[in-house]
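What you see is the complex with one protein chain gone and the rest in place.
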Amino acid sequence: MWTFIVRRILIMIPMMFFVSVICFVVTELQPGDFLSQYLENPRISPEQIESLRRELALDKPAYQRYFMWIKNIVTKGDFGYSFSYQRPVVELIWERLGWTVAISILTIGFQWLFATLMGIYSALHPYTPGDYTLTVLGFIGLSIPEFFLALVLTYLVLRLGGTAVGGLFSPQFIGAPMSWAKFVDLLKHLWLPIVVVGVSGLAGLMRIMRGNMLDVLGSPFVTALRARGLDEKTVRRHVIKNAMNPLVSIAGMELPNVFSGTIIASIVLNLPTIGPFFYNALLNHDQYLVMTFLLFIALITQIGNLLADIALALLDPRIRIS
Amino acid sequence: MNTWQRVFYQFKRHKLGLIGFWTLVVLYVLIIFADFISPYNFTETHSRFTYAPPTKIRFFHEGKFKGPFIYGLKRTRDPITFKVKYEEDRSRIYPIKLFVKGEEYEFWGLFKTNVHLFGIEADSNEMMLLLFGADRFGRDLFSRVLHGGRVSLTVGLVGTFISVLIGSIVGSISGYYGGWIDVLIQRFIELLRSFPRIPLWLALSVILPPSWPSTWVYFGIVIVLSLIGWMGVARVVRGMVLSLREKEFVLAAQVAGVSNFKIITRHLIPNIMSYLVVVSTLSIPGMILGESAISFLGLGIKEPMTSWGLLLNQAQSLAALSSSPWLLIPGFFIMVSVLAFNFVGDALRDALDPYRTVEKV
Partner (left out) sequence: MKLLEVRDLKVYFNTLDGLVKAVDGVSFTLDEQETLAIVGESGCGKTVTVLTILGLIRKAIVSGSILHRGVELTKLSQKELEEIRGRKISMIFQEPMSSFDPLYTVGKQMMEVAMKHLKMDEERARELCIDMLRKVQIPLAEQRFDEYPHQMSGGMLQRIMIAMALLTNPDIVIADEPTTALDVTIQAQVLNLFKQLQKQYKTSVIFITHDLGIVAEIADRVHVMYAGKIVERADVIKLFEEPLHPYTKALLESRLRKEYKNKKLPFIEGVVPPPTSWPSGCRFHPRCPRAMEICRREEPAEVQLNGSSVACWLYHEGGAR
């Protein structure tokens, strides 16, 4: 199994290389560049724009700029410079990455927990009103656009007199040192993005769990277990373990979707994650920021998939010992 | 029962699928006849009705039944906050009638008329029948929702069609020829899949030049959406082609000298038709949600066209949201249509693919 992991990690290197090409191409295709916004500005002369262009190396042909970028990454760990923020891109992303990853992991945990509980219940009481209700709720969860859910929940919270909307902290806590009150405030703000991002994935996972449970309940070894005289609680334990196994890796593969969801939710709810950041960078043609961001996301997705596969291998003896 | 009869029977047994199906029928009828059904033109602004709330339809005036009607609206400005307030003016009564003459429009470019399904007989400066309220510019939200539906409900269809087309072709080639072509295509797909969808969609959407007219933007968005969806289809089609390739009828055709292209199109594709149907229906929700998200963020459909996602963009400011919650109504339309497609897709899948060989794209 370890050879498998090492091989996967080694393949990631050329993969990331091609990924970087795609990142570059996608950003390049955007018409205009960072300086386009200044073209309309009467106070900046065309000559100034030209010289800025040369300074920022935006006048060089595309493939040259690409290789410069790659060279800097590999030799100096320099992912480029943000035109709008006037700082190295890596710094900017790093600052925001923490919250993004934290929210994503919490969301996956939330999804996983509820999907398992609801899926198990559904499968053990199939075709009952409870099961149908959960199924329909699941479908509704799948069908709500995330940004819409964010808006609706925000509106409801406002109506009910709450003030914990927008951002991760209330104004009085921003910049203040961590304290119990601040932590509670954080929780009050945090549940909203987690629910918003988690709901649609939750619905899908729940149906998978239900399906798995029903499949396992009908498989021959369950009859064999009962024939041994084991009580139903023990049998259920066996069934749940078998049904849950593939779910760990599937939940892990939800990572890219959760990431996407965080982006949209954080734009709407104004959270200090990379979402709003990326959005603004796109609008401003902040090229290196956009490219590096896409690169990082792809990398995290690949790592997420790898972790999910490792988790699966660890949990399933058939893969672990082969 | 032959295959088609069986499919219909299974579909009908799935109650949710039926509900979904009829909901979609209603929605599509609404958007096809949007011009006729909406009382007003969806782009006209009315400065006297900015952020007007949905007009309450009443049936009783001073205790007496009068049929459906609305009261007039008085617009005042709060002297302290300068916020606009609306109050019902019970002295003016406007009965709601059918087949009212209103603003002129062209019915799908065929003929001009000014007959609307329902409305009030009043000039739009005096009073408006605003079922869903009005937006920032006093535009009737009901009309805008119906017209926006034209975009929201068609991008999904067109985008899915293109996705499935590209995916089937690529998947068939990949599975049929195998070898290095297959490996190349598979690696490429894996590459694209390491990106989460939304960032990629957003990044691709900004490629559309801001100078483009809104119809071009519409097609641009459709293409952007379909560029991501085809990969799942390709993977499934490839798997099926691989399993069909060794079947006897293919070998027989090859021996008989039929060209590869003909084998793919005449023999393989018809066999996977039912799976393609399932995949298509299951991809549409994702496309509708995708378009809504992109347009909501201002990177998608452009004015004067509108879509449900774009309509929700106005609800983004907290101030507007708390005072005019009716701006959220387009979101419910998104939800209902996606739900309907999900139900129908699920029912079709139970009928055509009970062994779940096809996953969601």
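Note that the chains are named A and B in the order they appear, and that numbering of residues resets to 1 at the start of each chain.
Here is the rule we use: contacts are C-beta pairs under 8 Å (C-beta built on N, C-alpha and C of every residue); 3 or more make two chains touch, one makes a residue touch a chain.
Computed from a predicted structure; not experimentally measured.
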{"item": "Touched by the hidden chain, restricted to displayed chains", "value": "A"}
{"item": "Options A:T27, A:N242, A:N257 or A:T273, residue touching the unrepresented chain", "value": "A:N242"}
{"item": "Residue of A:I13, A:M178 or A:I321 in touch with the missing chain, whole complex considered", "value": "A:I321"}
{"item": "Chain not shown: contacting residue from A:E50, A:E91 or A:E232", "value": "A:E232"}
{"item": "Touch residues of chain A, complete complex, unshown partner", "value": "219-221, 223-232, 234, 238, 241-242, 245, 315-318, 321"}
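Keep this in mind: only the chains that are shown with their structure count from here on.
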{"item": "Chain A to chain B touching residues, read off their complex", "value": "15, 18-19, 22, 26-27, 29-31, 136, 139-140, 142-148, 151-152, 154-155, 158-159, 165-166, 204, 211, 256-257, 259-261, 263-264, 267-268, 278-279, 282-283, 290, 293-294, 297-298, 301-302, 305"}
{"item": "Touching residues on chain B, where the partner in the complex is chain A", "value": "16, 190-192, 194-200, 202-204, 206-207, 209-210, 285, 289, 292-293, 296-297, 299, 309, 312, 315-316, 318, 321-322, 325, 328, 331, 334-336, 338-339, 342-343, 346, 356, 360"}
